[in-house]
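The structure follows.
Every protein chain but one is kept in place in this view of the complex.
Think of it as A, B and C in the order they're written, each chain with its own count starting at 1.
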Amino acid sequence: MALRLVTHGLRKAFNRRIVFENIDTSVSEGETLLIAGRNGSGKSTLVKILCDVLSPSQGSVDITGAGPLNAFTRKALFGLVSPYLQLYDEFSAMENLQLAAALRGLHGDARIHEELLARVALDPKRADPVHGFSSGMKQRLKYALALAHHPRILILDEPMSNLDADGMTIVRGIMTEQRTRGILVVATNDLSDIDVHERKVDLNVRA
Amino acid sequence: MSVRETTTLRWIRASLAVFLKDWRSELRTRYAMSALVMFVVTTISIILFSLGGEGASPEVLAGMLWVVIFFAAMSGLSRTFVMEEERGTGMTLQLLTPPGAVFAGKLLFNLVLGAGLTLLTVVLYAFFINGFIVRTLSIFLLTIALGSVGLAAASTIIAAIIARANTKGTLYPVLSFPILLPLLMTVINATRLASDGAPLGEAAGEFQILISYIVVVITVSTLLFEYIWKD
Amino acid sequence: MDFLAQHQLYIVLIIAVGIWFGLYIYLFRLDGRLKKLERDMHREQH
Partner (left out) sequence: MTLRILLGVLLTLVIVAALGLPMVQHPQHWYEFPSIPGLEEKARIIFFHVPTAWLSVMAFITSMIYGIRYLRRKDPMDDLTSASAAGLGLLFCVLATVTGAIWAKFNWGSYWNWDPRETSIFVLLLIYGAYFSLRAAVEVEEKRATLSSVYSIIAAVTVPFFVFIMPRIMTGLHPGAKGDPDGAGPVIEFKMSLNMRVVFFSSLIAFTLLFLWMLSLRVRTARLEYHHQPKG
């Protein structure tokens, strides 16, 4: 059975101010879900709900076709890159990768981590503490962190932020690859970021 | 069977990862430690100045010891959660690891920090405060051990609450004091018994109260932490 | 006057009953007003 991510009547309100409601959508393996909307339309809120770090006020997010899920395997399905995801900046890039693996309850594989850092062109900086990184380098490291455990659902919130041309090329490669092996979710207001999408949630319509 | 085993292993590994992360981060930044040490030193010197060479009764001194420990704990034990919230890394933790592992790791960290803090305070206190005598060492040591565990247990869950409330620690003593009062009253009484030279058996009731307090607080905190942690 | 001086308790009693009546009337009226508001609200919604 193919992996499927389904939302049922999602609604989120802060202080009774409704951010969005009645979000019903689904995305299956091999598909791309685009979450579009201008600033403040709730893209990030929806992303947080999808990857289970925020509870919806109403509705639910269901995952089918992933086998039995426990506290760890559910989290292991998701990889997230987003501006509000902070790194531990007193640690180096490699240490951050190892820490993330350990927090997922896994043994970090140093070789895979090095390969990942090479892929996002951070390998010369692997031992430097992250607080010395530029924002573009941090964004690259977030990609390495999101991909380290081979997530079946990759969620990218503002995927291109702070990236230079080289970085964008790397990210396009990552997106193409994810589409072949799982679900890709992209939240952005810049439609040139993404060229293929099968499903779309447009948060502007409501507003 | 094997799935269950690996899940248990993953819990242990993840909890230890949270603990080790905090520990190494603490070693690099001295975020909580320096404040704690300075607090203990300052408070003890203030007590020394205010006593002005005159002795106080062992009862008063037994109480004062725990005043120093309580306020030092209030200055340091909330850091572990407040730090995540201030730097915005709370969500990273939420994304990577289940709430139970976060709580276990943070509790472990606070236990170590709390034990270190209590030990430091007791050593400095015994060294500098003249009238402070312990006649029954066994009662005293048990009290110190159980007291620091209880202190760390109760302050960890309160720290989680105030970190979420974004109050930067001003509320910490206010919320902690009523929760910690049963513990403080018991340890002060037990310390007094130790100063008086009571036999070990006389403090058995105090130890029972301390142990059940620790068990109850840790159980309830574990059950409630998930609600605090996830928005 | 003399009676009251000897029986201070009755003064206390009168004051206590007075306070209770005041509170009771206040609560009763509040209850009535709430009921009216609730009815209005209910009608608005339907």
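In this text, contacts are C-beta pairs under 8 Å (C-beta built on N, C-alpha and C of every residue); 3 or more make two chains touch, one makes a residue touch a chain.
Computed from a predicted structure; not experimentally measured.
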Counting the whole assembly, list the visible chains that the omitted chain makes contact with.
A, B, C
Chain not shown: contacting residue from B:Ala35, B:Val112 or B:Ala165:
B:Ala165
What is the set of chain C residues that contact the non-displayed chain in the whole complex?
9-10, 12-13, 16-17, 20-21, 24, 27-28, 30-31, 34, 37-38, 41
Touching the missing chain, which residues of chain B?
154, 157-158, 161, 164-167, 171, 174-175, 177-179, 181-182, 185-186, 189, 205-206, 209, 212-213, 216-217, 220-221, 224, 227-228, 231
Contact with the hidden chain only, please: which chain A residues?
14-18, 57
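We adopt the following convention: only the chains that are shown with their structure count from here on.
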Rounded Å distance between chain A and chain C, as computed from the means of their C-alpha atoms:
61
Distance between the CA centroids of chain A and chain B (whole Å) is 37
Contact residues on chain A for chain B in the complex?
48, 51, 53-55, 70-72, 75, 78, 80, 84-91, 99-100, 102-107
The residues of chain B that touch chain A in their complex are 7, 9-11, 13-14, 16-18, 20-21, 24-25, 28-29, 87-89, 91-98, 100-101, 230-231
